[in-house]
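Reading through the structure tokens given below for one structure.
Excluded from the complex is one protein chain; the other protein chains are retained at their positions.
Think of it as A, B and C in the order they're written, each chain with its own count starting at 1.
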Amino acid sequence: MPAPSTHPAPRAPGLGDLPARYRQVRRHSLRLAAPLSAEDQCVQSMPDASPTKWHLAHITWFFESLLLAPHAPGYRAFDPRWHYLFNSYYEALGPRHPRPQRGLLTRPSLDEVHAYRRHVDAAVEALLADPAALPRIGPILTLGLHHEQQHQELLLTDILHAFACHPLLPAYREPSAPALRLAAQAPGPRWLAHDGGTVHIGHAGPGFAFDNEGPRHAVLLRPFAIADRLVSCGEYARFVADGGYQRSGLWLSDGWATVQAGGWRHPAYWLAPGDPRLALRGIGAAEGWHVFGLDGPRPLDAQAPVSQLSFYEAAAYAEWAGARLPTEAEWEAACALPGFAQATGHAWQWTRSAYDPYPGFRPLPGPAAEYNGKFMVGQIVLRGGSLATPPGHARPTYRNFFPPAARWQFSGLRLARDLP
Amino acid sequence: MPAPSTHPAPRAPGLGDLPARYRQVRRHSLRLAAPLSAEDQCVQSMPDASPTKWHLAHITWFFESLLLAPHAPGYRAFDPRWHYLFNSYYEALGPRHPRPQRGLLTRPSLDEVHAYRRHVDAAVEALLADPAALPRIGPILTLGLHHEQQHQELLLTDILHAFACHPLLPAYREPSAPALRLAAQAPGPRWLAHDGGTVHIGHAGPGFAFDNEGPRHAVLLRPFAIADRLVSCGEYARFVADGGYQRSGLWLSDGWATVQAGGWRHPAYWLAPGDPRLALRGIGAAEGWHVFGLDGPRPLDAQAPVSQLSFYEAAAYAEWAGARLPTEAEWEAACALPGFAQATGHAWQWTRSAYDPYPGFRPLPGPAAEYNGKFMVGQIVLRGGSLATPPGHARPTYRNFFPPAARWQFSGLRLARDLP
Amino acid sequence: MPAPSTHPAPRAPGLGDLPARYRQVRRHSLRLAAPLSAEDQCVQSMPDASPTKWHLAHITWFFESLLLAPHAPGYRAFDPRWHYLFNSYYEALGPRHPRPQRGLLTRPSLDEVHAYRRHVDAAVEALLADPAALPRIGPILTLGLHHEQQHQELLLTDILHAFACHPLLPAYREPSAPALRLAAQAPGPRWLAHDGGTVHIGHAGPGFAFDNEGPRHAVLLRPFAIADRLVSCGEYARFVADGGYQRSGLWLSDGWATVQAGGWRHPAYWLAPGDPRLALRGIGAAEGWHVFGLDGPRPLDAQAPVSQLSFYEAAAYAEWAGARLPTEAEWEAACALPGFAQATGHAWQWTRSAYDPYPGFRPLPGPAAEYNGKFMVGQIVLRGGSLATPPGHARPTYRNFFPPAARWQFSGLRLARDLP
Partner (left out) sequence: MPAPSTHPAPRAPGLGDLPARYRQVRRHSLRLAAPLSAEDQCVQSMPDASPTKWHLAHITWFFESLLLAPHAPGYRAFDPRWHYLFNSYYEALGPRHPRPQRGLLTRPSLDEVHAYRRHVDAAVEALLADPAALPRIGPILTLGLHHEQQHQELLLTDILHAFACHPLLPAYREPSAPALRLAAQAPGPRWLAHDGGTVHIGHAGPGFAFDNEGPRHAVLLRPFAIADRLVSCGEYARFVADGGYQRSGLWLSDGWATVQAGGWRHPAYWLAPGDPRLALRGIGAAEGWHVFGLDGPRPLDAQAPVSQLSFYEAAAYAEWAGARLPTEAEWEAACALPGFAQATGHAWQWTRSAYDPYPGFRPLPGPAAEYNGKFMVGQIVLRGGSLATPPGHARPTYRNFFPPAARWQFSGLRLARDLP
């Protein structure tokens, strides 16, 4: 999955592109699931993760419930009982299967879920065949596609978590070429300066954006510097070796409590030398640290961006490094600076901004109101994009968010610091 | 699965029968799993239940580890890493995959587990081909077959639990003929009298028994009466209707706490009129109580024995009925009485006996020592056998056991009372 | 405790005032504890609350550890072992007694804790007697006094929580005159308009402030309106009566999960008509809603500000009322507007701002670094002050903070809305 290292300037797709785009996005979901057996696609490794099959069905349900039900006259639900199974969190759309029990859904089978997708695709195609319908259905269809792209990333993060819990550490895919790196990486990052002052952040204009990205508004920034690239595994390994996980003074209070309660000693997907799971593969302690990823466990690549970090770990690293995390406004203002690399394609970047509503924020009307706004407490904003983010899905204004203890996402960090 | 209603007089199989018996038992496991998809066979619905696939692999591992490893010269393990995956609880045999995470084992696939079974079967057959080896391997092979039969029952109880957690309540099999009933069942049971005095309980003699069934020993009984049959769903429904689950005075203290903490209002697999899962199937409230079982949800059959009860519920019912549960010694002494029906083939029967060792009990030597003895605390003895007990597996001396709150077994009750 | 309804313009106390101020603050703590028995002062009703006696000892320990140990030559600790007992959360100062077990400290006795206070007071007085020492010890002494004042409020919130858990609902004090109210309160609040634009928030200047209140910095605001007073119990009662606690659409997602898990139906300290605890006092259902407070349970006063609300409840109310919570910058900018009433003296006011660091924030040097900064995640800012806030402790720049589910503080809300 070669990913661009900066945000491309996306062309806002016109209505006429929608049919092709629909097919392409829908196909991509199946392609992501293809390497997985029916059993793999059914498993749920923790309450916060969902089975692949559930993702496949849920993103189909989204089109059925929000597009076809209100907009396709005469549409007949594939199986009305599945409405209960595949609603995620839309209270306005009725009761639903409890999230922590999604892994119990051995029925419907994967074949039936594929048939469900085909049934819904056929109905959507029928709608799309009528050009007059496009202006009416365009917005919700577009939202559905971006919704599906979000689940494409989650599909990968969730199966990776399941495999990380498996004692034999299976690989999602055959090891591919090593991840893209900056050639001749300097010992530290290069610092890009920003003068501060009034900047405008948030989405405006013709392209698609989620409701939480607006309204576009002005903010005042102080002068600051931001690293040109992400923190690398090699850098983070020095933090680990320096006792980073044993020094309370580096951590936020909740973070330190989590470190101790969870026995954290290094990033979640790192395998220390001598880990018994490495031994089961015949890898001895002398072969050093490994990192588990989509390719299975591989030797730690010192220049690859560190990933699967929690916010707590990112903030503690920044403290140790004598720096800080950027705010989301700083990140957005800086990402257009020349030299700003690895904006996306590697790991989402924790910011020092809680996920609060922008001034003047209003949720979407209808059931989609629950899409973003109701999560605006207890979460931290991440910016950029990751190697698992589908092409064309990332944007400079994109506000991703997760709780501060989450460490199963493709999430890393980029440093910032104050300028006088 | 037409089951005999009394314990047959089992003929102790000779060594010469072992090859045929091995094949028959092994085949039966696969037959039980056959109606289930790979996804069904992978799911784990609670920490105490195991996936079908895990059962299939574990009972194969038992032969590999306790029979082939010590007794088959040159045997090569199918995959040495699986030793970690499929050990259940044998501390002496090394570390093992945590029980609550058995459902994460999407790998190995079901096909690979089948190949594992074939690999082990071939090695066992090679051993069996040498008649001279039989005296040496007979005891552990026999234990392995009885072990596999125990897991055959658990396979059914566990998948039934998984399906009971599924909002669509799938059926394990097509509804078959109604369960065997006593013709012209009387309003209450018939009471069979026993004079008490010195009786001998426990296993002795040539046939197979688990270590916990011995030594055979004498006990003194007072005169007592015991019901000729199990408590029926109709009888239990009167207890429910009489407020049985709201009257603390009927319950043991731990039972009452469990009733309140769990919100129990009826047996776990009963579906009250108006249950939303019935509504999803188009069954209205007017159609009354249903009971979930291997055939899916079916209308409550007043004459069928009540099942999937916890000990707490069994004891509360007995209190309500002005009777009590029999001790295990009473049960064993009475099961030979003329007219003692439904000894097995319907539901295991909770006794009023904690699972303590018999006087003089010694565990088996070697790793099999962990088979029974280490569970002798916190459990209650059940006697008899159920509709899920494989043919030939039940015995009058059989001591089944579960914790008092367990309500996912085929477990019911038979009443007893003191005689003056 | 007659409290001013607006923030007074505090005069920054000079160094010369310190001795008098020290005595006054220290005396006030004892006065607050005076109505409580030794048993009352020892109890801990939940992990987040602390016993009165522990508060009294901890605020003394603060002076001993941060003032006397480094600055009073020859000072001998009252009992070196108490360092372990009464450290709250200062990792840099060594291990400490676990917070949830503070209620186990029946020893030292209350008398011994009083002796500890006298011992430390004597040593502080000796230091204060040397005017030359004041410039050196002034900052940490001043911090210690503000620290003690914070615990004075917590002492009241915590004992109120303990009494709220007591089935007999004891009163902390004899019922006094009713709380101060706005005469002729209008049906709704009056809306005060603010033009937005660049405003400066945060502390600067000579007076004391906590490190988290700075640096003072400019922010850009949009035009907004803010209510002139707090939401009253009568208004909140209409929200309750309108099914506010049953309508998921009004709640943030985490809030709704908390409402359901906790069975919330009204504010934590409200007693519904017919509550058995009211019945124990001979108060019948016809006498309506009551509210538990420092005076014990009293009839709901429709015009008193609602209090002991969580952020979740405050945000749901605002949604129901077609308004929103102000951000902390809006609150601070608006509190100087003419007509802005109830700024303090009634209830802290939840804002719609997560507790993030101000731009350029640096913690205090030394152990006091742990005072504020390490809590800057997962918390929400409250502004203003409450009836339990000691006189002179509140400031317009004051950033109080609690987790969003906390409902044992004197915490209410003030509405805001966008202006075009």
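A few comments on the model shown:
Assume contacts are C-beta pairs under 8 Å (C-beta built on N, C-alpha and C of every residue); 3 or more make two chains touch, one makes a residue touch a chain.
Nothing here was measured: the structure is a model prediction, and the numbers come from that model.
The shown chains contacted by the absent chain are B, C, with contact judged over the whole complex.
In the complete complex, the hidden chain is touched by one of B:Phe311, B:Trp348 or B:Phe410, namely B:Phe311. When the omitted chain is restored, the residue from B:Cys42, B:Val124, B:Leu309 or B:Ile380 that touches it is B:Ile380. Screening B:Ser29, B:Ser353, B:Ser386 or B:Asn400 against the full complex identifies B:Ser353 as the residue touching the chain left out.
Residue C:Leu85 is the one among C:Leu85, C:Val199 or C:Ala369 that touches the chain not shown. Mapped onto subunit B, contacts with the missing chain fall at residues 89, 91-92, 198, 217-222, 248-249, 251-256, 311-312, 315, 327, 352-357, 359-360, 369, 374-378, 380, 404, 418. Within the complete assembly, residues 37-43, 45, 81, 84-85, 97, 101, 103-107, 109-110, 162, 165-168, 170, 276, 280 of subunit C touch the chain that is not shown.
The rule is short, and it goes like this: only the chains that are shown with their structure count from here on.
Overall, the chain located most centrally, as judged by its C-alpha mean against the mean of all protein C-alpha atoms, is A. Set against the C-alpha centre of subunit C, every other chain centre is closer than that of B.
Centroid to centroid, with C-alpha atoms defining each point, subunit A and subunit B lie 46 Å apart. Between the CA-based centres of subunit A and subunit C the separation comes to 37 Å, rounded to the whole angstrom. As a whole-number value, the distance joining the C-alpha centres of subunit B and subunit C reads 58 Å.
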